[in-house]
Structures are given as structure tokens and as C-alpha cells.
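I'd like to ask you about the structure that follows.
Just one protein chain is left out here, and the rest sit where they should.
== chain A ==
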Amino acid sequence: MSSYTAHFKVWRGDADGGGLQDFQVEVNDGEVVLDIIHRLQATQASDLAVRWNCKAGKCGSCSAEVNGHPRLMCMTRMSVFRRDETVTVTPMRTFPVIRDLVTDVSFNYTKAREVPAFVPPKGVAAGEYRMAQQDVERSQEFRKCIECFLCQNTCHVVRDHEENKEAFAGPRFLMRIAELDMHPLDAAEETGLNRAASAQEDHGLGYCNITKCCTDVCPENIHITDNALIPLKERAVDRKYDPLVWLGSKIRRRGQ
């Protein structure tokens, strides 16, 4: 096994400000950036703040920016860097810093709450749900989301425009709307909720100009833009401007 000493720059500070701090630190075969942060905690900076849980890309806790790229620290191998390369680790930029690499991600929990929940179909008892695999697959892709919030951090609509945070749910939660909209048994329509139209009107889908930056950073490789956002936009447009669809949905609802 071979080890070497790497040069790290880690952002340290809190809401009142801070800056990059230099470290020389040992790196061993097969290690990831999160291992190095842990080594710093154990040997040089015991109070260095960082979030993590699974260390296997499953929980979405360890999001940060490594050399400016939004990444999971536990899935970023040290072998992708040259040995003489300085590795710079900074907190996600879109969310307010709490301390060091830990940011205040409450924005995301607020947005999650604003998306109306799954509406179970009336008259179908638990145990009686029947759905074909091919029909659940589209929503299943979106349910792979580990809520790392890297897409939320990356989307320029909020990354560079604090003022848009109020009106824009962000890719993760627009995708949640798409997921429910594509759920084979969701009965929102029967309660008078048109999910696609509401994405447009209430959750800021219109701000998205399909740059796909969210898709690029998703560690689960979910095709957020192509499979969720674009179809949602199409449906929103259809539902809004197609009077027949509108009429049809009214009649169907009245018949129930």
C-alpha cells in the first residue's frame, strides 16, 4: 500500500465569516475525500464540522464542493486528483453556512412541505394496489433521490439569485411533483389538484430553463431534466391551454 502527503484547503468559519485553512495530511490507497476530513478531525482539528452518515453514497449527508464541484465527499476518490494537486473543500454555496462544511439546508425541508402529498385512490383497500412494473418505473427513478440537495445547490435559479428562493421549489422538489404526477394510482386529480399546472403556478417550474446543471451533479444519475422537468413542463402546458383536456377532466370529476 502506498501513502503520501496531500495539501488540503478546507473552509472554516461560521455565519460571521471565515476562510480557507491549509493542512498537510496523509492519504492512503483507496481513500475518499471524507476519509481525509475525518483524519483531520482525529489528528489536527477535532472540532472541524462536517455531516456524514453512511459513507457509501446512500444517505446524501456529506454534500460539499470539492475544487468547486458539488460532490458527495464519501464518493469522491482521492485517486482522481494528482498527488501534487491542492484539494479545496468548501461548503455548498447556495445555503447559509452554520459552521465549516455544515450548511443550513432548511430551505429544502420548507419546500418539501409545500408539495401536496400522495393522494390514495378512494375505494382501493390496502393490499389491493395493483400496478405494473413498467408503470411504476418512471416514478421509481425519481424515488432513488437521496436528498443530498446538490441539485438544489447547483441550479442557477437560486444559486445566484437569493430572491428566487421564495417562489422556486428547485429541481429536487419539482421532480417530486413529477413523481407524484406519474404515480399510477395518485388520485390528486379527483380532489381538484392538477399537479403539473400547480408546478407551474405554485412551485416556480417556469423559472427552469432546462440547462441540465442539476442532472450533471446528481450522484444517483437521475435524469432530472429530461425525465422529470421537461415532461412536467409539457403536461403543464397541455393542461393549461388545451380546452378539451380541461373540459374532459372537469366532466370526469363530476361523474365521480
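Quick note on the criterion: a residue touches a chain if its C-beta (ideal position, glycine included) is under 8 Å from a C-beta of that chain, and two chains touch if they have at least 3 such contacts; residues count from 1.
The definition used in the following text is that contacts and distances are computed from a predicted model.
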(message) Name the omitted chain as UniProt records it, choosing among "Methionine ABC transporter ATP-binding protein", "Fumarate reductase/succinate dehydrogenase flavoprotein subunit", "ABC transport system permease protein" or "Sarcosine oxidase subunit delta".
(response) "Fumarate reductase/succinate dehydrogenase flavoprotein subunit"
(message) For the chain not shown, which residue from A:Leu48, A:Ala64 or A:Val87 touches it across the whole complex?
(response) A:Leu48
(message) Just to verify: which one of A:Lys58, A:His156 or A:His223 makes contact with the chain not shown?
(response) A:Lys58
(message) To test your reading of the contact rule: which positions on chain A touch the chain that is missing from view?
(response) 1, 14, 28-32, 35, 41-42, 46-61, 75, 77, 98-100, 102, 105, 109, 112-113, 116-118, 120, 126-127, 129-133, 136, 139-140, 143-144, 146-147, 180, 183, 186
